[in-house]
Every structure is written in structure tokens, then in C-alpha cells.
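So that we are looking at the same thing, I have put the structure below in C-alpha cells.
In this view, the complex is presented without one of its protein chains, the others remaining in place.
Going in written order, the chains are labelled A and B, and every chain counts its residues from 1.
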Amino acid sequence: MAPLPQTGSSIRKGANMGARDAVVRIDNLVKRYGDLVAVDHLSLSIAPGEVFGLLGPNGSGKTTTINCVLQLLSYDHGDIQLFGEAMRPTSYQLKRRIGVVPQEVAVFDELTVRENVDSFCALYVGDRARRRELVDDAIAFVGLEKFEGFRPKKLSGGLLRRLNIACGIAHRPELIIMDEPTVAVDPQSRESILSGIERLNAEGATVIYTSHYMEEVERLCSRIMIMDHGRSVASGTADELKGMIGTGEKISVEVGRMDEATLERVRSLDHVRTAETDGGMLRVQCASGAHNLADVLGVLGDAGLPYGRVLSEPPTLNDVFLEITGRALRDEA
Amino acid sequence: MLASLRSCVLSLVRDKALLVWALAFPVIMTLIFMGMFSGIGGAYSAVGSTLGVVRDANYDAAVGLDETIQAISGPESSDHVCDVTYYDGAADAKAAASAGDVDAYLTVSGDGMPQLHVTQASVAEGGSLPTSVLSEVLDTYLHTRSAVERVAATRPELLANGRAIEAFTSGAVQTVRLSATKNPPSPDARYYYALLAMAAGMGATAGMESARRLLPTAGPLGARQTLAAVPRWRMLVGALLGAWLCEFVCLLVAALFMWGAAGVPFGDNAPGVVGAIAASSLMACAAGALCGTVPRMETGMISGITCLLSLFTGLYGTASQQLADSIEAAMPVLAHANPLWQTTNCFYALLYYDTPDAFLASCAALLGMALAFIAVASLRMRRTSYDHL
Partner (left out) sequence: MTTFRTYLRIFLSHRVYIAIYLVMLSLVGVFIGLSASPAATGEYQETSANVAVIDRDGSELSSALARRVLAGNNQVDVADERRAIQDSVARDRVSYLLVIPRGWGEGLMDAARQGGKAPELETYVSYYSGMGRLLDIEVTGYADGLYGMAATLGGGAAEVVSATDDAWEGSTQVSMVEQVASPLPASLVTAAEFASYPIFSSAMVCIAVLMSSVERRPVRDRRLASPESARTRNLALLGACATIGLVTWAWTFGLEVLVLGRSSLADSPVQLALVGAALLAYALVAASVGFLAGQLGVSESAANALANILGMVMSFLGGAWTGLSLLPDQLVAVAHFTPAYWVTRVVEGAAGMGRVTAKNVMPLVGDIGICALFGIAILLVGLVLGRSRGRSELA
């Protein structure tokens, strides 16, 4: 990971990390649409080399935040710094170091794959020879060599998304912003996209990754911020987030009939928070603890109840979100 | 089928394109035409010009010429065809003509022959008709003078008692202008009819959009509709009826505006006019539907095609009308194959002919074209399948 040049701007006292180091720094961002507050006093800071995840249901303000950072939207209040400098619509030098993969596929329908990548790369890189190399690399990176001469209309959804990415990263930006890049994508393409992002990060890029697929965010992101109603509701590493909540693992056991007494005994175990039966399944939610599964199965064994399949799920970010907000991540707001 | 009709009507009404083409466009152009046509009438009736007359010895020697000139230039005269300015010499008159003060100037040669000199500019501007009128007047003078001289040669006493001249100049023979058509021929009306035809043609985009939405290749919307448990031809007919209804109403309103605000004559046959509008809008929607089944066709191309076809209905001014008429005279089949021409002809027939057969023939042609278009469109739709790559 190559060290990033120090840009030497103002140091904010009391920040979590040295302001000089932060690639992205947002302070108290507010964006209103009339009475609706889309982004509500959001602050965050992203260090170089991080893959920073923005997670939240639809309408939580993720894309609005991104658009404010990119200066595509004006905002009512707040401070945005990139690479230590204030970000303005005319900060062309800063823009040169950013790559954008927007939520909607942003390519020209009339141009081929190669022409599209070339056209957008040309907005960042003037030198033709260098650009040709970059375009070749980008197309190879996303695996579209066989489709170079194709127009977007002929590409499937997954290939289109890959093209979308190639257009955003061809110029080797230091900061890559990806807004839900795997929406409506087949599993093969999704896997290729995710591993591609891991490679980019390994080569030194800082990535902001927004999604509402928590599995991806958990896999890729070194730090995660969960947003809801324009606010940050939780932030930290995945483990830190899971540690914030009481929920530990969830145990599901296939049982036949279960009497109330046994159920009560399960409930009275240490670390068991709730236990319910649900159509032949016993579902137990536990707080953190090392022996939860053994304890539950022990109770069942003592009661002489036969059981079938047993499933134990570690806590997910959805659990985090559910506990904090009372809603599932995938619910519509 | 009713369902697709309903959804078609709703989406067309909310999408402003049809309203623009079938309603706003003819209304705007009607307003423009209204302003223009006090002048356009002149294109067909104007024969006036400005004439410079060189009043020298030769001119005075020409018997009766001055009276003739007075007769055609007198402001109160019923035979007024020009305004006259007198000059003393040819050089003055020529200078005035070159400067554009007069359109032409008249000199008389030594042997009494009138000579007309006309400027390039006046011909470029007003055409050759005014000059032809002037030369015709002078010819009549010349011939009358020659006739009187002949008479005087054999019967000089008639010249002396003035009867010779009187016999030739009393205007004994008159023409009476009759009207063959139900209404007097009006140059304006044709422009308005051509405009209505063009509006109908432009409205074909409605038919095109409706049909295109039904195609599976049109995207998710089309694919969804293709999955419906209704055969495609029924959906097409439903969509077509919806488009037809919308375009018909728009054109009807436009025609009402023309009749009410611009006073365009439509004859007195209101049901006929409604029928003509119905037939032409049906034809247009069907044509649009057919275009919609052609994958590479875009809606803008319809306006290009309509513009070209409108040339042959005489929309674009006097030259275009002459072109349309000459094609109709020389190659009538070609002219009749133009659906916009048939539309214009419907209204024309209603205005001018006593008998309805020309009108009915054009309506039948329009309906025939519509049916043909629909048939081909349905056939094409059956064959289109979802083909991604």
C-alpha cells in the first residue's frame, strides 16, 4: 500500500483520527428538501486504505450523502474535506483523484465498451498513450475483453455493471466511491465485482461502498456506518457493531411438540434472551456466550424431546439494525 | 381490449407529445396563417406594378396610347393594374428602374411600337404576372390601333366621324365570371387543409408509441404486456383505438379552432368534416402503429416523413402548391398514394363539389390504407419475439 502524499491542512482538535490522515472528512452535513431532512448532521471520517461501508435501508440518505461529497448537490450546512482540502464544485484537482461508480449505469448507449471507457477516462487523463494503457487495464480488470466492441444494449445486467465500474476506475483513482454496484446482478458477476474491489483496495485505493446487502458490506468493509433517516445510527467495525447489541447467536432447533414447562426452562437459561416455538421450530435468541447451543440442547435432552435439524446463526448486521431501530434493514422505511 | 384502450388513452393524454402535435401545432400555425393570409391572397390576385412612362415625342405621337395608360392607372378605374410615373427621357426612366423606383418602364419607338423594359428585381420579387398583364394591355392597344388603321384605309369616313374608334373601344363584349364550385375557390383554404393533414401525420407518433409499448423488445413494459393472456392483435387494436380516439379529439378541436377563429370554410357539411377527420386520424394512427413495429424507427422520423409528404399537399407556399398540382396532373397515382394528399382532398371535396363521390372516394382510400397498415402491423407483431443479443 503506497503511502499517500501529505496534504497538510488544518488539524481538527478532538477528531477520532488525525485530520491530516483522513481521505474523506465530513462534519455535520445537513441536506434538506423542503421539510424533509435527507441528511441530518452527519459526520464521518475515512482513513486512507479503508473500505468504508455505508449501510442503510432505501431512503436513508446514503446516495444523498455521496452526491453531496461529489458536489453534485448543494447542501445546507456542513463541511466536506477530501485529502485534507475543502471540497468545492470547482476542486478539479481533487476530482482528478476520485473515481465514481454511480447507482444507475452511467454509460453512453451509442458507444462501444471500449469507447465508453476511453471517453470517461479522457476526462481525467489527457495523455493518449497512457490512457490507452489504462483503458486496456480497466477492461481486463473487469473481464470485458471479449465484449470490447459491444454496445451497452447487447450486454446483460452483470456485464453492464462491470462496464459501469470500468468507466469509474480506469484512471486509477485514489478514492473510489461505489454506490450500490451489485444491484440486480447475477451471482457470478457479483463475485467478480466484489473480488475486484478487494483487489483495488489491495493496490492502495480507499473505497466508499454503499449498499443494502449486508453480506457484501460485512465481507468487504473494514469499517461500517449504518444510516437511517439521514443519521448515523451506529459505526465501527463489523465486530464492534455486533458487540454493541445484546444479541448473540440465534439458535433454531426442529422439535416436535414442546410443552410449556420445557420452554420455560429454556427461557431461564443464562444468556437466553427470548425463546419461542414456531410451527415445529424452536427459535432461541441468545446474548453472547460460549455454550449456548450446548445448553439448549441439554435442556431438550433432559426433557427427552427428540429434535431434528439444528441451526446456529451468528449475529448479523440486520440484527444490529433491528435492535437499534426496531426495524429490519431490508424493510422499506 | 378495453383495458389496453384505457391505459393507452391515459398515457397519451398525460404524455404531452400528442397534444403538442395534434393540437398545439395546428393552432399555432393557424394563428400564423391568419396573420399571413391577407398577404397570401395577393399572391394569387395581385397583378399590380409600378410603371414608368417615358413621355417624349414618340409617345405623344402614338395615337390612343396615353388614354390607354390613363385607363389602367387611374386610381378609381376598374381596370387599374398599375401606378404610373412619368419621365421626360429614357435615361431617367432607366435610372429609376435600376434604383428600384419602378418595376418597369415604357418607351415608344420611332415607328410607334411600344416597348416595355422590366427589371430583374421586380420579376424576382413578384413573378412575371404583373408584367404579362402590362404587356397584354399594350398588345390590345397595339392591335386595336392597327385594326382602326385598317378600317381607316378602306373607309376613312368612319375614322373621321369617330365611329371606327368607337366600334373597337366600346367594350361591347363582356365576360361574366361564373362559379363552378359550391364555394368560390379560396387559396387560403388549401393551406389550412394541408396543415390539418400535416397535424394528422405528426400525430401518428401516438399510434407509434402505443404500438411500440406492446412490443416485447421495447423493454420491460413490453415484455410484461406480451405475457398477458390476450392475443397480441387484440391488444394492438385496443391500443390503436385509444390512440385514434385521442388524436381524433385533438384534430377536431383544432379544426373547430380553424373554423371559429380563422374563419376557414369547410363547406356546410359538418358530418362530412367529422368523418374526414376520423378517417385521417385512423389512417395516421395505423401508419404510426406500423412504424412502431419497425425496430430501428424512431419517433422523430415520422416528423421527417410527414414534412416530406406535406410538400406534395401544397403546404409550403405557392411553389409547393404548383408542384403538388403538376404531380397530380402528370402522375395521379403517385399523388393519390400520398395519405396526406387524400386527407387534404377530403376537405377539398367537401368544400367544392356538389356530389359526395370525390369525398367518399378519398375517405375510402384513407380507410383502405388504415386497414392495410393495421394488417401489416399485426403480422409483424406476431413475429417479434424477445431477442436480447
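Methods note: a contact is a pair of C-beta atoms (placed from the backbone, for glycine too) under 8 Å apart; a residue touches a chain by one contact, two chains touch by 3 or more.
Keep in mind the model is a prediction, meaning the values are calculated, not measured.
Summary of contacts with the chain left out: across B:129, B:253 or B:372, the touching residue is B:129. Across the entire complex, the residue among B:74, B:263, B:304 or B:368 in touch with the chain not shown is B:304. By the touch rule set out above, subunit A reaches the unshown chain at residues 67, 70-74, 89-90, 92-93, 95-96, 98, 100, 102-111, 115, 118-120, 122-124, 167-168.
Contact between subunit B and the unshown chain involves residues 17, 20-21, 24-25, 28-29, 32-33, 35-36, 38-40, 42-47, 81, 94, 97-98, 104-105, 113-129, 131-133, 135-140, 142-144, 146-151, 154-155, 158, 163-164, 167-181, 185-187, 190, 202, 296, 298-301, 303-305, 307-308, 311, 316-323, 325-326, 328-329, 348, 352-355, 358.
In this text, only the chains that are shown with their structure count from here on.
Work out the mean CA point of subunit A and of subunit B, and you get 67 Å between them.
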